[in-house]
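Missing here: one protein chain of the complex. Every other protein chain is in place.
Letters A and B mark the chains in the order given here, with residues in each chain numbered from 1 onward.
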Amino acid sequence: MEMQEQIKKLLTNKTFVQGMLIILLIIPLARPLGLPIRIDQHSINFYNIIENLEPGTKILFNYIPPVVLMGDLVPQSIPVIYHLFSIAKERNIKIYFVGLSVADGILQLLDTEVFGTIGKPEDYGLKYGEDWCNLGFVAGGDIAWSTFAQNIRASIQYDRYGNPIDSLPMMQGVNSVADFDLIINCGEYNTMIVRHWGTPYNKPILVLCLTGAVVQDVEPFYRAGQIKEYLAGVRAAADYEKLVNRPGRAIASLDAISISHIFLIALIIIGNILYVMERASGRE
Amino acid sequence: MGGISVLRKREIPMAIIFIISMIFVVQYYVKGVEPLDTLTNTLGNWAIIFSALAMGIGLINLIIIHGRKVMDRKGEWYFDAWLILIMLVTFGLGAIGGTEDPYYSFIFNNVYQALSPTLFSFAYLYMCTIAVQAFRVMNWDAGLLMLAGVLTMIANIPMVQVQTGLFVELKNWIFAVPARGVFTAFRISLALGFVLIGIRVILGVERGYLGVEEA
Partner (left out) sequence: MAYLKNIVGLALLALIMVFYVITYWLITRKKVMPKFRTLPGLLALDEIVGRATEMGRPVLHSTGRGALYSSGVGTTLASFVIYGEVARRCAKMKTELITAIGTAEHIPIIQSIAENAYRSENALEELKYENFVFVGGSQSSSNARIFALLEQRKPASFIVTGGYGADLCTLGGAGRAAGCLSLCGTTNTYQYPYAVAAYDYWLIGEDFLATAAAISKDPPQVANIWAGDLFRFLLVGLIVIGVVLAWLGFNISEYLTI
């Protein structure tokens, strides 16, 4: 009974649970265990969609991960953008980066985190203004998405680097979301993107999103066909790193995910065993 | 007039909201009218400008509210002074040098970008603590909740996924059938709720955003 009480106290002790979690997360990060991984079907589908893009495809990439969520979203975007850059030149794929968000997405992470890790687009033979461009950040939420969708030039006249967008060769004939072939969203507000860009213009949407409850939100749209495919969380990022054969921080953190999940499940099971024992002895 | 400025009357903001909302609603359903499309694009741009202005208003509000505390030397006023100093320095560096400015980048990369995810990680720690306490088999509902939660967690463990696909299939079923049904219902209800609140705002029934009541 005493041991039961001790264990019960530990389980309800915030310091113990969180302290143990931190230790169990640090160990595999400091010394990777190299555990095997199984690639999820969603990641495979996502990879195949990018791999089978038609020549001349125009991709609108809305890159708006908030800084607080960069731990989940940036590891996904790195292998995806690497994949896009690898095939863009040979297939004449045009990539239009933009940052339309409510107020909290950080387009600058594209330069610092993504290009800082995989290299600049020029390293892949892509020319700014002809193969890729960065249309800049516009705050405003639904109004911004809606205005941009109908008339790009109504909301953006200059790109991120101060060039008039009409001076970019790849902007010729691109006036609204209807002129793009694929939309990729990295950030929050996935359902808003579906509402403003996907459904009205019947465009396929790929989504890089968080794991957990956000996936529950994306699933109905995925099943209805409004979102073509999604990657969810660091787990999917690790899958994609393996698929493009470019291990990075996501694969490195999988061991930590495994260990912490096992610890949590153990705590939940122990807690329930104690609870059942308590109820049984209470009845007696 | 009783000392109330005509600019503060509720009727003017409500009239503006009604007219502009009706323009957007009509434009959403009636296509092919160019003057209407041009008007909504212009109004949309104004809205984007206003939302950017709102951030500027936020800056001014902060200076007022924290400046008052600094002037009155109330409580931990030195933290308020520090906040105002850092805010103005960061704003100034960004406004003058742009986001490429090395000092601005230093503050962004080494302070904001480092601290934000660190503090966000508390969410995971608290979620775990709450999960351990909440997942108790007290009754059938709680038992089902625990079962679904534990199955999903097991399915997310890479080690287990490699050994067997059973848990992944179960997790996919939970996501695709019960969870999806519930979240679809939530989404429909919420969308209807937002439509209703939009109608209330357009018709002037909902006036909370105006703040001030007439005396």
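Keep this in mind: a contact is a pair of C-beta atoms (placed from the backbone, for glycine too) under 8 Å apart; a residue touches a chain by one contact, two chains touch by 3 or more.
Computed from a predicted model, the values in this text were never measured in an experiment.
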Among B:Tyr78, B:Phe91, B:Phe106 or B:Phe194, residue touching the chain not depicted: B:Phe194
Touch criterion as defined above, residue of B:Val30, B:Leu85, B:Met138 or B:Val162 at the omitted chain: B:Val30
Identified contact with the non-displayed chain, of B:Met22, B:Leu88 or B:Leu115: B:Leu115
Contact residue for the chain not shown (choose from B:Ala123, B:Met138, B:Val162 or B:Val177): B:Ala123
Residues of subunit A in contact with the chain not shown: 14, 66-68, 102-104, 140-143, 188, 192, 199, 212-214, 216-217
Contact set of subunit B toward the excluded chain (per top definition): 28-33, 47, 50-51, 54-55, 57-59, 61-62, 65-66, 68-69, 72, 74-75, 115-120, 122-123, 126-127, 129-131, 133-134, 183, 186-190, 192-201, 203, 205-206, 208-213
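Criterion: only the chains that are shown with their structure count from here on.
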Between subunit A and subunit B, centroid-to-centroid distance (C-alpha), Å: 18
Residue ranges of subunit B touching subunit A (in the complex, touch as defined): 37, 40-42, 44-45, 47-48, 51-52, 55, 99, 105, 108-109, 112-113, 116-117, 119-121, 125-126, 128-129, 131-133, 135-138, 146, 149-150, 153-154, 156-159, 161-162, 165, 168, 175-176, 179-180, 183-184, 187
Subunit A residues touching subunit B - in the complex, by the definition given at the top: 11-12, 14, 17-18, 21-22, 35-38, 40, 67-71, 103, 108, 112, 138-141, 143-144, 146-147, 150-151, 154-155, 191, 211, 215-217, 219-220, 223, 235, 238, 254, 257-258, 260-262, 264-265, 267-269, 271-272, 275-276
